[in-house]
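These notes are about the structure you will find just below.
Removed: one protein chain of the complex. Kept in place: all other protein chains.
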Amino acid sequence: MHEEVIISGFGGQGALFAGQLLTYAGLAEGRHVSWIPSYGPEMRGGTAHCTVIISDEPIGSPIIYRPTSCIVLNPPSFEKYEPLVKPGGYLIVNSSLVRQKSARTDITVVEVPANDLAYEIGNVRVANLVLLGALLGINPFVKLESVIQALEEHVPEQRPAYH
Amino acid sequence: MSAKMLMKGNEAIAESAIRAGCQAYFGYPITPQTEVLEYMSRRMPQLGRVFLQAESELAAVNMLYGAACAGVRAMTSTSSPGFSLMQEGISYIACSMVPAVVVNVMRGGPGLGNIQPAQADYSQMTKGGGHGDYKVLTLAPSTIQELVDHVGLAFDLADKYRQIVFVIADGMLGQMMEPVELPEMRELRSPPAWALTGAKGRPKNIITSLYLNAPELEKINQQLQAVFRRIEADEVRYETYLLDDADIAIVAYGTAARIARTAIRRAREAGIRVGLFRPITVYPFPYEALGEVAGRVQEMLVVEMSAGQMLEDVRIATCCQVPIRFFGKMGGIVPLPEDILAEIEAITQGKPALVAREGA
Partner (left out) sequence: MAEAEKLERVVFSRPKALSDTTTHYCPGCIHGIVHRLIAEAIDELGIQERTIGIAPVGCSVLAYHYFDVDFAEAAHGRAPAMATGLKRVQPDKIVFTYQGDGDLAAIGTNEIIHAVNRGENITTFFINNAIYGMTGGQMAPTTLPGQVTTSTPFGRDVRAAGYPLRVCEMVATLSGAAYVVRRTAINPREIRRLKKAILTAFKVQMAGLGYSLVEVVSNCPTNWGMTPIESLEWIEKNMLPYYPLGDFKVAEGVENL
């Protein structure tokens, strides 16, 4: 197997963390994995994305141009990545925020009102995880249990308030 | 050995240094290296070791110099603009022959440049960088595991040669996460006899880089050069990948090499016989080994995230035995495997280089 994933959203939507969970899950399943974020000032409030590769082969380039799976959490991310998903790939769209529709017929598009669902669950901050679940539901390249395990082990550190 | 864990490159640098017995860390914040400093600020005090955020890289490298004079394992890390500021101290440390480790997580330049990954400090790191005749053993990791291994190795080599040792990384390696196996925590080593620990029961020690008498300074230079010759003879490291039957050899180090690997795999799937020659030490550069490769392949492709700095070493190594093509990205742009694949295909189709640069 070889899966190349991009997760993209506003800073603070948890795109980077969702990617880390995937990476931990891949590692737990004995695969080669890599995770690389966009970094720098753009992370503060701008868009943040990360690239995750999970593979049976040692990973060369950790950055890729065209993902096989992609989660977009906000409209700018949709605009940027919707055209780039590889034919046969998966695009998971946070339809709570993204109004645009994909016209592509060569990929599988799944729209999930993730913010609304997260709100219903009682924590609007887990929209990223709702979308991750949706991706793995349709393209189970790692097991959901592995992600849940990773979540239990790596709850993100809260930054101290003085930052 | 512990189990594999996922670590960010910068944190792996810090933890690896700690496990190698680094007793003092001095640094100054600069993206994309800052996590080394932040990690050290938490871990070093926990272990009763020294962490200090300096007022500048100039101060940081001189604090490093001081701690190194005290005979402890010490390190600083920075990124390109900060590395420029450190040249003064590095030259002094090299002449004084005290071991120390500096990690440069390179970013786009020149000037303030940007914070994206680049390999544009190659010449500065491998050819001296500061004033005077000196060179610095420079390790070029291309995975986070190798980053961990190289930081530990850097401390050992620094001790072995009583010289400063560099690790040349970039923003990509600093920021990405990969699984690593960390080494065991090592014992702190005790200060060597030459260290400035107080002249108790022995004559005083002096550490200096000042030799006003020219013949004396020449002698010091000859000693330094002898060390560099030993390093050149004994510490050359490189790796090859699918090179045995290759018609085309890609030469790349660090991040560029791992991206080239992906391109090579794809080219092989298309039946193109291409392989990789990856210098692991960029000083000493594997001139001889690469020279031999030049005799076996039809063409070489040098890939760098710079305007072609290592390219000059490749030219020296190959002595015009083989046509050399260059593909470089600058200013913080990381080449994609597709870009390199296109270059490989262009070679097989006899097309001119996509990025113009006069050939060998």
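We just call them A and B in the order they show up, numbering each chain from 1.
Criterion: a contact is a pair of C-beta atoms (placed from the backbone, for glycine too) under 8 Å apart; a residue touches a chain by one contact, two chains touch by 3 or more.
The model shown is predicted, which means the values in this text are computed figures rather than measured ones.
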Can you list the shown chains that the hidden chain touches? B
Among B:Met63, B:Ile231, B:Val322 or B:Ile340, single out the residue that touches the unshown chain. B:Met63
Option touching the unshown chain, where B:Ala120, B:Val151, B:Ile207 or B:Ala294 are the choices: B:Ile207
Considering the whole complex, which of B:Glu38, B:Glu88, B:Glu232 or B:Glu292 touches the chain not shown? B:Glu88
Which residues does chain B use to touch the chain missing from this display? 23-24, 26, 50, 52, 54-56, 58-60, 62-70, 72, 74, 88-89, 92, 196-201, 204-210, 212
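Throughout what follows, only the chains that are shown with their structure count from here on.
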Mean-CA-position distance for chain B and chain A (Å): 33
Quick check: in the complex, which residue numbers of chain A touch chain B? 20, 23-24, 27, 32-37, 39-40, 57-65
In the complex, chain B touches chain A at residues 4, 6, 31-32, 115, 171-172, 175-179, 258-265, 334, 336-338
